[in-house]
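All protein chains of the complex are present and in place, except for one that has been dropped.
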């Protein structure tokens, strides 16, 4: 950490900072330039808020943190890319993984039908919401436990692993009974106690990016999960909030290569929630794969016009089936692959 | 709700929308202009997501919602401004209310000392965090129940009501035992299950604005609390996330008059978290009062340089004492008042 | 245009709006619902600011514009996608077009060398800045007219058409003497007098998106050029300003399909300025093509470490040559093509 003193800093102020650093058991190296003095702070570990603390000492202009705040999610202590096995599916390997399904689980028929359709088209994991966060308390909020049972039925029928969202610690036990992967939604991306409890539940966790989360903050949220001993975290970019209103959120496609430079965790793209409009989903899905994403999460529905939630962004089965070969083609163009539909049609015994 | 059809919409597409509206038991009025056709949808209540649903029908260009999504928080059903009594303090009346205290409760001495100092300067409610949300899992996270007990001691010593944050449903019972007002932090502003449970706990709730929350979304979050039968919600603007990095967040001071046009709920401003820097707190506090805020929440600490959290933005006692008369002066300039320090020094029997 | 009256609007207020609309020679249709009254305004053309004007009448809650503000750039009056021929190159056709070259023209050697290298790798148009907008007045600002002459030399040597930026009306004549395409930079995207004058100069214009431009505002800026009788406008997405600082700007890749739904104009992506970092350029370039962009603008430099401007984001020749086949592969995956390097090596007589 580097403390840059103001040009007008007095000897006393400089000594004050040096003393404080030493009082914390850390080393302080003085470097006096012509214009200003700089103090290097060394020691390990540095208290996470040390920069904030030193910044308010009188005479200090700025404090620059050199070391990263995140650890478990970074490459430094984990030089291999994380691969996560969920039943037959490997996430984070050479193949890209497509997760698909309805926004909400509405009925057994709707869910099983969708599972069959997306699997036939090449998706390998089934998504579906049983507990739905809704901006308004007057909106449909999911079937709850009944929704989980329906997802399990769809898994039994198709062999697809399932992923579903958990919104509060008291639901973790019920969700854990059924799901293969926990999903933490954007609104809960900094619900730290939920992250910790889900980290202890012993199953992979997909962590969506919050609408206003910086990439470092996102990794620190993942750090809450990993600090519980759970190495299986998947990140999912789903758009950030910007001034642009033509899409529901702005898909920050750059986050894919940037996160890959920072972290060994797999990163997915969710084009459906970013776009908010069905017609834009294919272009964003393809862009995500071209940028290097390890997978996609896409909404599909037998009859989007009558979906109980987010129908506007759900693809029809036909649209989804048309998109998958294009995803496969782009994946190949960037040196990845999409498992052939046939390969993933085997229902495990 | 108004459905604007595309200029190229066919008769069949128009009929399709009309049919769907009627199938939902709603009225549909056709208005055919020279250039395009518009369908007015009437009925009450309109399903909250109806606009999304209709927007994806073929031939539809845009759907415009006329009625507001929020109800309990709006003026339509509650034409009087909400006043909330917390022990001796009235929030939302002519007087502005200053809440002050340390970011974190660190010790009994620190907390009681701060309570006495801010009360002497004119603050009427004590804040202090016992459970702290921290971006990094490696930061100090509060004293928990012991922190609540310390706050209660400070209340006993000074007579000031207290406010403290609750982060997860399972802590509500413990916090309710001690606090006078629940605080919901920005990161939990869309943690809907927490909002509902805190809404049922029978005490006033201060809801901070999330970093990327639109004003309507903020009111809908408050609606989750109010829908549980709890009318005592206080909103608190604490900055939004924008491209500007000179402050920690951008204080959206306009939210004060805009919210006051939308809702009867009291609205506060938190200059400390918005600024992130002690030197900026006074200007933002004064701006908030000038814009019409019903109160302020300000951090103060006996020794900010050594605070365990957010010291960079905490005022010293002297700085706080210097600021209060200026707040009083601006309050008077805009037709409000600040209770005289003497008035609020009475410790209730 | 639809005027939504407040629920409390009086008969007199409603009549006031009706009268104002009629005074402007427009039609007003009254529609009285149970809860509120709505006034439809018809007539053509509607004054562009009519919505703002009506919105402030007493009793008016909101005004909703139905018709688009942009005309020449929209599909309504131009149902064919625009194709622009620049010497041998066709922009906006099935093939994607790669524009490449140094940020700044620094010397004849550097420019010609770069032109040869990018052409050999498959680029078809040469970029290079002779007049450079720089955030600080103390930065290198380009070679001016000498830079234009160098670009012309590079064109002569390679046969590649050239594009270069013009920053102020008084430079248009000089730039027009040399360039094949005018570039308007992001900072000048709403410099309307420049847009008009460049619109009259009789050559194609590439209009970069301003950092805070909404898509409709971008099309309206293009409208300034087209309103001068110049149909040959190319849009170029180069990132918007958001809270995220990991990249210099946030590439809004969704703007590609959204613009294509609004406008017939070709749209390019500039991954170099969005990323601000060389390592991210390939991922963003591929994402842009996958999203459907008609072309890319990429910076390349013989020795980026010593570039006089924006070296941090310039590819080396080797990096550029490695990227081009990947661009070709993604282009084919989405049903486009990249002209083979051989095809574009013919120097016109």
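As written, the chains take the letters A, B and C, and residue 1 is the first residue of each chain.
FYI, a contact is a pair of C-beta atoms (placed from the backbone, for glycine too) under 8 Å apart; a residue touches a chain by one contact, two chains touch by 3 or more.
This is a predicted model, so every value here is computed, not measured.
K.L.:
Considering the complete complex, identify which of C:116, C:134, C:203 or C:326 is in touch with the unshown chain.
P.N.:
If we include the chain that is not displayed, C:134 is the one touching it.
K.L.:
From the list A:111, A:242, A:263 or A:309, pick the residue that touches the absent chain.
P.N.:
A:242
K.L.:
Would you mind spotting which of B:25, B:79 or B:261 touches the chain that isn't drawn?
P.N.:
B:261
K.L.:
Just checking the interface: what residues of subunit C touch the absent partner chain?
P.N.:
Given the touch definition above, subunit C has residues 20, 45, 48-49, 52-53, 55-57, 69-70, 133-140, 167-170, 187-188, 190-194, 196, 210-212, 217, 220, 223-224, 227, 240-241, 277-278, 304-307, 309-312 touching the missing chain.
K.L.:
So which bits of subunit A touch the chain we can't see?
P.N.:
2, 4, 7, 29, 31, 33-36, 38, 40, 42, 44, 62, 64, 66-67, 76, 241-243, 245
K.L.:
Quickly run down the residues of subunit B that touch the omitted chain.
P.N.:
Interface with the chain not displayed, on the subunit B side: 212, 214-215, 240, 242-247, 250-258, 261, 274-275, 279-280, 283-284, 286-292, 326, 329-330, 332-334.
Keep this in mind: only the chains that are shown with their structure count from here on.
K.L.:
Looking at C-alpha means, what's the farthest chain from subunit C?
P.N.:
Of all the other chains, the one whose centre lies farthest from subunit C is B.
K.L.:
Please list the single chain whose C-alpha centre lies closest to the global protein C-alpha centre.
P.N.:
A
K.L.:
In whole angstrom, what separates the CA-based centres of subunit A and subunit C?
P.N.:
Computed from C-alpha means, the inter-chain centre distance equals 31 Å.
K.L.:
Check each residue of subunit C and list the ones that touch at least two other chains.
P.N.:
242-243, 245, in rising order.
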